[in-house]
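Now for chain A:
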Amino acid sequence: MDNMEISKEIQRISGVNPRKCMRCGKCSGTCPAYDQMEYHPHQFVNLALSGKIDKLMESKSIYTCLSCFACVERCPRGVEPANIIEAVRLWKIRQQNQNHLVADQIPAMLDEEIPQQALVSAFRKYKK
Partner candidate 1 sequence: MQVEEKEFKPTIVAFCCNWCSYAGADLSGTNRLQYPANVKIIRIPCSCRLNPMFILRAFQRGADGVILCGCHPGDCHYTTGNYYARRRMTLLFSMLDFLGIEKERTRVEWVSAAEGQKFAETMNDFVATVTKLGENHRLEDLRCKKQ
Partner candidate 2 sequence: MVKLNVSKLNDFFAAIAAEEKLYIPVDSADGAAFRPYEAGMEMSKACNSTRSAKDFFFPQVENLVNFKVDHNKKSIEIIDNRTEAEDFVIFGVRACDMASFEILDRVYLSDPVDSYYKNRRDHGVIVTAACGRPQETCFCTAFGIDASNPAGDVTTWFVGDDVYFKANTEKGEALVAKVAAIGESAEEKPVEDFKAGVKFMMGRLPIKDIKLDKISARGLMENFNSPIWDDEFKTCLGCGTCTFVCPTCQCFDVREFKTNEGVIRFRCWDSCMYSDFTQMSHGNNRVSQKERFRQRFMHKLVYFPNNNEGIYGCVGCGRCLRSCPQSLNIVKVAKALGGKD
Partner candidate 3 sequence: MQRIGVFVCHCGTNIAATVDVKKVAETLLQEPGVVYATDYQYMCSEAGQNMIKDAIKAQNLTGVVICSCSPRMHEATFRKAVAAVGMNPYMLEVANIREQCSWIHKNIEEATEKAIILGRAAVAKVHLNAPLIAGQTPVTKRALVIGGGIAGIQCALDIADAGYQVDIVEKEPTVGGKMTKIDKTFPTLDCSSCILTPKMVDVAQNENIKIYSYSEVESVKGFVGNFTVGIKRKARYVKEDICTGCGLCTEKCPQKKVPNDYNLGLDTKRAIYIPFAQAVPKVATIDADYCTMLKTGKCGVCSKICTAGAIDYTQQDEHLEEQYGAIVVATGYNPIKLDAFDEFAYSQSPDVVTSLEFERLMSASGPNGGHLVRPSDHKEPKTIVFVQCVGSRSTVECGKPYCSKICCMYTCKHAMLCREKYPDTEVYVFYIDVRTPGKNYDEFYRRAVEEYDVHYIKGMVGKVCPEGDKLKVQASDLLTNEQLHIDADMVVLAAAIEADKSARPLATLLTASMDTNDFFTEAHAKLRPVESPTAGVFLAGCAQGPKDIPETVTQAGACASKVIGLLAKDHLVGNPCVAHSDEMMCNGCSTCANVCPYGAITYETKDFSRRKDGTLMRRVASVNPAVCQGCGCCTVACPSGAMDLYGFSTKQIMSEVDAICK
Partner candidate 4 sequence: MQEAMIARAKELLADGSVSRVMGWKKGEFSYDISPAVFENADQLVDFVYDDFCGANVSKYLINESKKEGKILAFLKPCDSYSFAQLLKEHRIDREKVYVIGIPSYGKADINKIRAKGIDGVLGIKSEGTDFIVDTIYGEEKIAKFEAMSERCLTCKSKKHVDVDEMMGEEGEWNAESKRFDKVAELEAMTPDERFEFWRGELSRCIRCNACRNVCPACTCVSCVFDNPNSDINNKAAASSFEENMFHIIRAFHVAGRCTDCGECSRVCPQNIPLHLLNRKFIKDINELYGQYQAGANADEKYPMVNFTFDDCEPGIVYKRGGNQ
């Protein structure tokens, strides 16, 4: 599958139509984890649209997203950037044995700064 196809699949899984984005950046303006991220919510949408989803896939940003859904809540066009991240995460999980976090390894990786919500979110996704 090439990137464009993956992008389409991500759009399908997430139910997000990135063409609805009017590029106002309110999602990024509202994002609490902005500075922890390489790519920011408005870029998620843009990457999904332009088919450069591999960049996002390889980025740690998808794990630093807190899934707080502030971007979803604030978006004036109902684009739902966080759903793209959810979908990309899901996609990665489906790439069997490639990028799985092992639960036992997590404590070593723990960072004092990581918000609790992110941890809970991660455990929810990767508990097995």
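The candidates were selected such that all candidates are chains of the complex that A comes from, given by their letters.
Everything that follows uses one rule, which is that a contact is a pair of C-beta atoms (placed from the backbone, for glycine too) under 8 Å apart; a residue touches a chain by one contact, two chains touch by 3 or more; residues count from 1.
Keep in mind the model is a prediction, meaning the values are calculated, not measured.
Note on chain A: across the options 1, 2, 3 or 4, its touching candidate in this complex is 3. Residues of chain A that touch candidate 3 in their complex: 20, 22-31, 34-35, 40, 42-43, 70, 74-78.
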